[in-house]
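Left out: one protein chain. Kept in place: all the others.
To keep things simple, chains are lettered A, B and C as they appear, and every chain counts its residues starting from 1.
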Amino acid sequence: MDFHFSNEDKKTLKEVRSFIKAETTPELIAETHKLGHIYGGKEGRRFIRKFASNGWLTPNWPEEYGGLGRSAVLNAAIREEMAYASVPVVFVAAHMAGPVIMHFGSDEMKKEWLLQIARGEIEFSLGYTEPQAGSDLSALDIRAVLKGDRFIVSGQKSFNTASHVADYHWLAALTDPDAKRYHGMSLMIADLKSPGIDIRPMTTMAGWQTNEVFYNDVEVPGKNLVGEINHGFFYLMSALDYERMYPLAAYEKVFDMIVKYAKETITGGQPVSKNPIVRQKLAQIKIQLEANRLLYYRLAHMVDHGQIPNYQASMQKLFATETAQLITNTGMEILGPYSQMKEGSKHAVLSGQMENYYRTSVVETIYAGTSEIQRNIIALRGLKLPSK
Amino acid sequence: MDFHFSNEDKKTLKEVRSFIKAETTPELIAETHKLGHIYGGKEGRRFIRKFASNGWLTPNWPEEYGGLGRSAVLNAAIREEMAYASVPVVFVAAHMAGPVIMHFGSDEMKKEWLLQIARGEIEFSLGYTEPQAGSDLSALDIRAVLKGDRFIVSGQKSFNTASHVADYHWLAALTDPDAKRYHGMSLMIADLKSPGIDIRPMTTMAGWQTNEVFYNDVEVPGKNLVGEINHGFFYLMSALDYERMYPLAAYEKVFDMIVKYAKETITGGQPVSKNPIVRQKLAQIKIQLEANRLLYYRLAHMVDHGQIPNYQASMQKLFATETAQLITNTGMEILGPYSQMKEGSKHAVLSGQMENYYRTSVVETIYAGTSEIQRNIIALRGLKLPSK
Amino acid sequence: MNYDFTSEQNILKESAHKLLAKECTGQHVREMAEDEQGFSLELWEQMAELGWMSLLIPEKYEGSGVNFFDLSIFLSEMGYHCLPGPFFSTVVSGGLALLEAGSDAQKGKILPDISNGRCKISLAWMEEEGRYSPEGIKLGARKKNGHFILSGKKLFVPDAHVSDIIICAARTSDDLKSITLFLAETKAKGIRIQLLDTMAGDKQCEVLFDHVEIPEENILGELDRGWPILKKVLLKSAVAKCAEMSGGAEKVMDLVIPYVKGRKQFGRPIGAFQSVQHQCANMLTYIETMKYLMYQAAWRIDKGFSFEKEASICKAWASDSYRKLVALGHQVIGGVGFMEEYDLQLYFKRAKAAEQLFGDADFHREWVARGMF
Partner (left out) sequence: MNYDFTSEQNILKESAHKLLAKECTGQHVREMAEDEQGFSLELWEQMAELGWMSLLIPEKYEGSGVNFFDLSIFLSEMGYHCLPGPFFSTVVSGGLALLEAGSDAQKGKILPDISNGRCKISLAWMEEEGRYSPEGIKLGARKKNGHFILSGKKLFVPDAHVSDIIICAARTSDDLKSITLFLAETKAKGIRIQLLDTMAGDKQCEVLFDHVEIPEENILGELDRGWPILKKVLLKSAVAKCAEMSGGAEKVMDLVIPYVKGRKQFGRPIGAFQSVQHQCANMLTYIETMKYLMYQAAWRIDKGFSFEKEASICKAWASDSYRKLVALGHQVIGGVGFMEEYDLQLYFKRAKAAEQLFGDADFHREWVARGMF
């Protein structure tokens, strides 16, 4: 075993850190803050393209598709760097759709999409969930009917985060409604500016926007079908496996802020960090962060060694998101009444971010597969327990 | 609402305490310790009869059956007193079988059994579980065939605690093997000294004995059938409801011992009880003990007000047993390496009881309905969630 | 022993429920969170007319007789509906402080106005250290010409911006425990109130005292003896807060249980999945334990028994349990519950605010420990 980054990776990571530090201008931060996403706006597009021009968005892709031909470990580490720097880190195109295209797309599709993705020129939004299908991704209603060289799509998606800022929709739709569950779904790429698409915002309790996306006889070119028709559920599950990893560093940064606060804040004549109960709580989080780090890089190790992460990805997501919630709740406890002050309020500490993260963290154990689904997967796939 | 004992009950409880203090002789303690039960031996039988002669074993039974016609609250409180005094408190006859006989038994059966039970003259052991039937009490294999005026019983029970010290077996057996689940079982009373019964001890990890009970063409008088034939499962479930309550005071006593230990033990120049982390842990237990007390007496309140406790009993059992395990584990933590010393060992503290209770507490969340079964019941009966 | 409400109490509960279900909808709660005043004066007056403000006030002061238990029934309903406004600070914390320590003159002057809804009060104790101890109180009061001059800053003062009177805990000597309570009129010269912006949209304020002159007769209780009064008021307020919390928890159940019965996934209601069932079973356990611990403490207060231990037990348990219950609710409801428009988030935020008010779980566990050691 070996738990170190290679010297080459260390060097790259140092460059990434310097880049992020230098390039996150106040304008970028303001724009990102407003949109809730780093892409979608002018500053964000500029930043991402520049970032991607180093190959950092897809370091583990082959060079012909705009990658660096480097390791999944490096990819994972870069994503952590971005998360720690509060650069919102969910890149659907680079980290979820791209790998599926690479594995299952036709040569034509690869040529059309992968370079654009690797260069950070376009972004996708996930189009999986529908009102009636939460954890049950097989229960889709949206229909895509092949007519000549195009699909005609009608129906509704909901909880589609980032559809209002992305360029394309990574769309799961029913192409054979009579087929048995899991066998009538296809994946395709829809241009979100297509006529007939209507994006309606839904506000979350964390303040950021997600969307309902309505399709009314929307045309999607047939060549935008990913892989084979009616194989979508399989691709979708594979996409979950290939690059499913949950970078926790955004919350790790919150943790570091809480630790700093505990050191610097005096209560009852001594720093909060001298309180034995506070010490126990923060140490416990430190321990879980370390355990998570090992689960996280295991996924990259597996990919680099030709294995496909399976239940291991579920375990990391489960562990990371429960740790995220532990961090935010512990922060609320340690900051006490100050934790409730919102950004901009008098007496807000940590820029009012504590309560913001506390609200945000609610969804972590729900989206991208609830904790219950993850435990099911660990039991069924990891331990081969019987399903009935 | 009203959370006090009546003055009359307080007076009785004081008498009970005095009695227990006066009558738990060293001989009784030694015998109980050896047998693992307060009944079965000479001293125990003497103690129980004397105790029962005050009506305290069945204070809420009508006077004609040897009770005092008092409240279920008093009954519950007396059981707590006994538990706190480490008088093993599971009286199958008085607290589980007796109420079923009273509700469903024929007049003849009531006359034959109830007075004997109330006077503490006889004790039953539970004969529910079989090797293949753990939580699933409908999956019995043992057969009882009616031949003339008697049943001929053959088969095997396991995990039948106290069968080696009790007089009678409160036996669940299949009387109609062809009937649908739940509809072919009957309850009957078998004399454990009957020819053909073979009791083999099984040792638990807590050191105490439970038993396998083998029936080989054992004759059980037909009049020992409880209620109607093939209605056993219903009675059994009712028995679970009527007097299902989990007296936690044996563990409360352990808790009080740990608190005393924390007060009196000096580490690093100050009492263990000054350690803020220890304080948090012990206070948390105190809180749960109080919550449990309220759940416990609610059950008695319901009985006294003509209601049948249902999911409420599951909730109390669940809550109490999880608290029991929290107490023993916390005690192990606080006593540190001393906690591992067994009774009689040099350097044992609290008479070496800590590790004993730690081992014993393992089974609390398993027997008499696992925590999982209790949560199922709370969800299905308490919240009416769908079963499928 | 008796775990049932009386039939009068059931009627109280139903009538409160009915009014609030009508007047205090999720929509109203959201509006008031944005609103600067933060409550509806119309609803306030309606509640006053129905006698809700009079529950802790003896008849001689135009109240309906002291009954903490019945008040807790009302508070549960307010928690159920997330009632915004200064009811708690006025009737509970303010009213209790006056009842505990007020002179006949003070009571005679203020209690009737509380009872009929004409006076709003806020209790100001917390300062920069954000702690619940006499040592945390630095705001000084110094005697001058028969008056006291108060200077300093109070934080997180609930509903001060709409209150007529602030009961201010001030340091009157260097001795660590020498705290005195003062009745300060918010319109007094030198008081400046600034609204803070909070997660739950409840109204917490910074209150600046800049050489505020307060006459000696406005001392509540005795000079230098304010801390024991304040402690008692905070403990009783903690129990009252638990009543609100257990009401909120009931509402969460009422959102969650029908949802899991109706929502289908993988071909069956999600309520049929064992993991959902067990989470719901845990929720029910939290709620019932919270409730009985709270009612027991309220009952002890009414009976005049010692209630300190029970109050701390109840607040420690409720602080943890309510938060965990809401978290379980979010977990079983999933994405829908994360939407701003779904009411669950109101309870998520208020559970945390309530958890921290009048001492969180760690704080009250330490107080429970003090009773043991």
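In this section, a residue touches a chain if its C-beta (ideal position, glycine included) is under 8 Å from a C-beta of that chain, and two chains touch if they have at least 3 such contacts.
All values reported here derive from a predicted model rather than from experimental measurement.
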item	value
Chain not shown: contacting residue from A:Ala97, A:Ala162, A:Ala300 or A:Ala313	A:Ala300
Touch criterion as defined above, residue of A:Ile122, A:Ala139, A:Val349 or A:Leu380 at the omitted chain	A:Leu380
Sites on chain A contacted by the missing partner chain, in the whole complex	1-5, 73, 259, 262-263, 271, 273-274, 276, 279-280, 282-284, 286-288, 290-291, 294-295, 297-298, 300-302, 304-305, 311, 315, 318-319, 372, 374-376, 378-380, 382-388
Missing-partner contacts on chain B, residue numbers	129, 132-136, 139, 159, 202-207, 266-268, 277, 325, 329, 332-333, 336-342, 344-348, 355, 358-359, 362-363, 365-367, 370-372, 375
Residues of chain C in contact with the chain not shown	273-275, 278
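Criterion: only the chains that are shown with their structure count from here on.
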item	value
Central subunit by CA centre of mass proxy	C
Chain centre separation in whole Å, for chain C relative to chain B (CA means)	42
Rounded Å distance between chain A and chain B, as computed from the means of their C-alpha atoms	52
Shared-contact residues (touching 2 or more other chains) in chain A	277
Junction residues of chain C, two or more chains touched	276, 362
